[in-house]
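Input: a single structure, listed below in structure tokens.
All protein chains of the complex are present and in place, except for one that has been dropped.
Chain IDs A, B and C follow the sequence of writing; residue 1 opens each chain.
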Amino acid sequence: MITSENKIRVRYDEVDKMGYVYHGNYAKYYHISRTELLRKVRISDKELENYNIILPVIEMTIKYLKPVFYDDVITIKTTIKELPTSRMEFFHKVFNQNHEIINVASSTLIFVNSNTRKPMRVPEIILNKLKSYIKTLN
Amino acid sequence: MITSENKIRVRYDEVDKMGYVYHGNYAKYYHISRTELLRKVRISDKELENYNIILPVIEMTIKYLKPVFYDDVITIKTTIKELPTSRMEFFHKVFNQNHEIINVASSTLIFVNSNTRKPMRVPEIILNKLKSYIKTLN
Amino acid sequence: MITSENKIRVRYDEVDKMGYVYHGNYAKYYHISRTELLRKVRISDKELENYNIILPVIEMTIKYLKPVFYDDVITIKTTIKELPTSRMEFFHKVFNQNHEIINVASSTLIFVNSNTRKPMRVPEIILNKLKSYIKTLN
Partner (left out) sequence: MITSENKIRVRYDEVDKMGYVYHGNYAKYYHISRTELLRKVRISDKELENYNIILPVIEMTIKYLKPVFYDDVITIKTTIKELPTSRMEFFHKVFNQNHEIINVASSTLIFVNSNTRKPMRVPEIILNKLKSYIKTLN
């Protein structure tokens, strides 16, 4: 439905003794990719903050298929398949420079009021921006 | 079957703008807890290295239930339910100081020869240590 | 004048491709050690927060003398030599398990009001706790 793609060069501090990107670091890459997808849809983190909306992650699944190495440039493809209601689900695929798939993951976020720290349904501002963006695709 | 429990104090650099432990940091906590479980069973990382065995993570699932805050001391309970064959699966539960459950996760590792970088079945040395440990429990 | 000592076991994610603790990670170790020194003196981060005091680092120098390896237990010795005025300076020495010195560092913090984000002189509450602690030493 909505897809975003971005590239990241693997940093030295992200690679472990085995010479692989440390498995825990992919969560950061997915996060960057979610942020870029939302930026594309014109939902900026700073704006969310002004509306007192925070988006904590409540679920994540990762399947690691191949390792990635220092200084490699990976491509992260992130997709939202459905409009969110009380949750927003993102699907991630990471590719290496040879277009091989590295890992597949999903991450689920909820909408929380930053003052009350209580979950809420998807804020209108987010829903409208997603819908507006989808219209531009047709 | 085999359970290990360890405590970690949340570090300042592990907490994000929301004041919560950054969701990507739990992978490190699970890793520490796996290492401590293996240490208890007398499988040391350094020994594995001498046998040219590395244990990359190939799958991880996490459900985040509650946030944890800076300087909190969390308890991580890690369990192996079955003897490994070509994979070793760990189950993790994290608790805060009030004994509330914070998140539940699983992580699956495979056995790889560090020279060939090829997967292998569970090495005898690992299997024997797990079995020996289980015997001491009865 | 005031000295604190604490131990940290090196985590897997903190070690780089060379097999050494990544040089950027020592800042986190010094931070933990400063927190433990302040805890000993009964200055808790959470209390500082209630007083709207934050302590950003404004200067850091590090000399790396020897590498440290995965799973090593290091000892960090942190010292305050003088009572703070507008700055608080900490001196750090890190040792490995063989009591060899690994690196020496200093870190300088200032006192900032978390609401105004303006620097201030050392808050009385901090100064008094430092003085009280010093008295107990004599």
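As a convention for this text, contacts are C-beta pairs under 8 Å (C-beta built on N, C-alpha and C of every residue); 3 or more make two chains touch, one makes a residue touch a chain.
Worth saying up front: this structure is predicted, and the values here are computed from it rather than measured.
Remark: the omitted chain is touched by one listed residue; of B:K17, B:R42 or B:K131 this is B:K17.
Residues touching the missing chain, restricted to subunit C, are 18, 20, 23-25, 27-28, 31, 54, 56-65, 67, 114 (touch as defined at the top).
Residues of subunit A in contact with the chain left out of this view: 11-13, 28, 31-32, 35, 44-46, 70-71. The missing chain lies against subunit B, touching residues 12-13, 15-17, 19, 22, 24-25, 70.
The rule is short, and it goes like this: only the chains that are shown with their structure count from here on.
Each chain gets a centre from the mean of its Cα atoms; the one farthest from the centre of subunit A is C. Computed centre separation for the pair subunit B/subunit C is 29 angstrom, with centres defined by C-alpha atoms. Spacing of subunit A relative to subunit B, judged by their CA centroids, is 25 angstrom. Shared contact sites, meaning residues of subunit A that touch two or more other chains, fall at 24-25.
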